[in-house]
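Here is the structure we will look at.
Complex shown without one protein chain; remaining protein chains in place.
Naming follows writing order (A, B and C), and every chain is counted from residue 1.
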């Protein structure tokens, strides 16, 4: 017999015939993938028989948030035209996913928004002026993340997902009841960080919910150039977590699916990947020209499936949208917009010396030197201005 | 009616009741995931009723390669003890996957091995001394990748996978009949590069086959700490490509599944992810101490499922392993090992000036200066040696 | 704008154009001349890139040559490596400086090393275009000057244009190079105008030659990319204070043109390195050190540096305090120890 250099002691002469019952060691897939697979159709409530079960109070609350969110998008876009915002990535058309993401969380939970998700942050209670700080340009993160437990808006796509996993994992290790909900776009799912975050979350069974807003585009790149997957929710299977496909314009469906995912996370049943199928009605940002890559006809198809209108229809059908209610909701949104306008019209207080204050816990001697240089320049500038002012007065 | 600022013209008054047939725009999953899902049990041929259909000539060829591969692993490991190799990551126990990966490729195809896969490279025809160049330490890549169309052994895990995709894509764009087969370990599937490579491959429908050798460990880290997925093959679904689960110790099954995947790639049917379930019988490398993280009992379970023995049983059962055949196979393996020993015992010719020759197509002036410095040092060294030699002669 | 070379301005057939136009033209000409050239990246196809540098190219050359990739920078660069292995010449666009970081492993461990690891058998002729630097009111992660990372990575060429002519010429040469080139495009010069000859634009060969943008006798400003126009302006302003400044535009950081730089510094005896990148560990340290090593006895003063502060890039409303401007350059020039010399043309302190 040929020595196979394995040191194997099984006598080879005993092995005959083709049907040996060799025990194949531990290689059976450990989980049945069936419960992880998303349904083939996005989950819907509004406009379906499921709507009957939806709680009116919740629907009215969602409606208020949707209308306010729509107003917020319109106002922020207007602010870019007035030069009060450098740039604004609008979520018009995506309000259902945005506000539901905020509403399903409890106070101690954490939200991890991407750069587009200022509305979710605002719906969680963040002052919209602070939420827009980054885009206004007076500082990077316009708010204290600990105040409302909202991580900094993440510009580098998908990079915030592992943060959410780490935070949720840390809270769980400490025995705290905290769930993290992390938001990312369809384009962001192609990044390595998406993959690594979901894998860590599943291995650690961290209490995280990943919400992908599939709005059809990554700037100009349509989903078909982004992935060949059956759906983005199907990616969950490869991590061993359940994937859910939802109509992202259906606020009731979004609220229900996200609530369940949060509940599971909270109960120690691990992470969920939720894909909200939606559509970005505006251009990527006000600086973008969407006509370069999509047709008006396509946009119009989606207009017929508007999240605010969907909810309106449901509430109207139930006879809940009387004049007074409508006026109250409108009023609230207008007041909200007025406060935002006012806040954004006030010039922010800037201190250039802040540039050196927060780089390290304690300023290094190099930074002290550089801060002194800037201080001297600013003083000289001020002196020169004062002098020219005095000159003019004379 | 509340203005939702969408510019929507649908008259709201028409919308009544909860069951509206709003057309949900383009969001049905584009593919049925069923054909992408791997079977729940790894595919096997040897020891099953399928074995009867296997071609004897192929099995004998596989057997020869397996025995030679086993001998190669033993010899390379011995060379580390003799100080002729700095380090050797053995594929003892994984020979079936290694040799099948090489054998399913045509001459014009490309192999993208990971750092462990010198055996696959050797089975493709690469001189083993060249294959071991990296581990011997005289240069990085010990061979010309274009000679046998074998990319450099990749030490940074999973980083070679996008290369395989790009190369296959480029060949396809040029209209060339080329398939790339890329190898990676179970641990490597956690890297972002794995994710990005598979996604690009599926979007581009590139002619690539991804072969994951799940050998149970990433150094000391067992699969359970690496992933919670049903199986690694299930990851395919999230990219929209078929996943196949195979008994990696069954050379006939490996050959069949990889052949089919290569055939599909060649025919323009896109990429496949193949998971070979196998086991690393030796430590991670000769420098590793596997007793720190796994029990001898576990190793023994797998010894009973040895790839060489599985094939031996089949051939013995068919009455194909007579004395002469066995002797010929053994002889071939021994000669191969002897050539390898001989090649590795010869000291490599080293030219330190090579350090500066291949950094750029044309040496920069900085490198010319630095090369001159080293040249001068070497000359001085040689002179000093010559002088001390002359001294001694006197 | 004083960014055009003085020689170009007088030529017949020259026309004004923006740097963006010159870059687009360079890509177009490269695509047209060599079927191996492929352009790839996020939004480079249908949209024409967020800066419109690839505008119209997908239409002209097809989506197989000008490709919108999935959103994954390591994947973009990694697949480009594979394409280059097969003989193509990929030109990769990283959408913004900071979004090149996910591709750093591919860059450092493969792109920079492949030729060397294979003893020259497997060169990687690929160009990585990186819009870099600030001054455009961009939010965080959109304004990094990341050249320090690239120049510390042997195996890469690092090239950056400062004029419209060079934008064309250097990009053509980079794409034609058989080595990987990091092609740093100064974002805020995209819309800068210069005269060039669109009838007969030419590549700048070889890569690695600095150019004296302005001759002067008092001191040398050594600079590149977005800081070149600032230095030209500073040199004009300096005249009023009696300094006649020479301005050297490096054009490529790797290879580094010691010859041109040192010849200038030996002539003037004084030098200031100016760049937008942070000072600590930035290119300025290397440049100052090597100039000092080579020209020590010609130096009347230490080589000084004017750079961005050692801080994360500031938010839009504060960036003007960070960017090296004319005043800071003149301050540095003033600190070049003129008093210890005497006899200098009106040398102020």
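Everything that follows uses one rule, which is that contacts are C-beta pairs under 8 Å (C-beta built on N, C-alpha and C of every residue); 3 or more make two chains touch, one makes a residue touch a chain.
Fair warning: this is a prediction, and the values are worked out from it, not measured in the lab.
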Contact set of the excluded chain (shown chains only): A, B, C
Of A:64, A:166, A:222 or A:343, the residue in touch with the unshown chain: A:166
Sole contact to the chain not displayed, among B:54, B:157, B:273 or B:308: B:157
Which of B:43, B:72, B:139 or B:336 contacts the chain that the document leaves out: B:139
Among C:217, C:290 or C:321, the residue in touch with the chain that has been omitted: C:290
In chain B, positions touching the absent partner: 86-87, 134-140, 155-157, 187-188, 190-193, 218-221, 225-227, 292-293, 348, 350, 352, 354-356, 359, 366-367, 370, 374, 377-378
Absent chain, residues of chain A that touch it: 139-141, 144-146, 151-152, 156, 159, 161-171, 173-174, 180, 192-193, 195-197, 199-200, 203, 354, 357-362, 364-366
Interface with the unshown chain - residue positions in chain C: 74, 98, 101-102, 104-105, 108-109, 112-113, 116-117, 140-141, 148-149, 151-155, 254, 256, 277-278, 280-290, 292-293, 296, 301-305, 310-312
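Criterion: only the chains that are shown with their structure count from here on.
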Farthest-lying chain, centroid of Cα atoms versus that of chain C: B
Rounded Å distance, chain A centre to chain B centre (Cα mean): 37
Contacts with 2+ other chains: residues of chain A: 190-193, 225-227
For chain C, residues that touch 2 or more chains besides their own: 69-70, 72, 74-75, 102
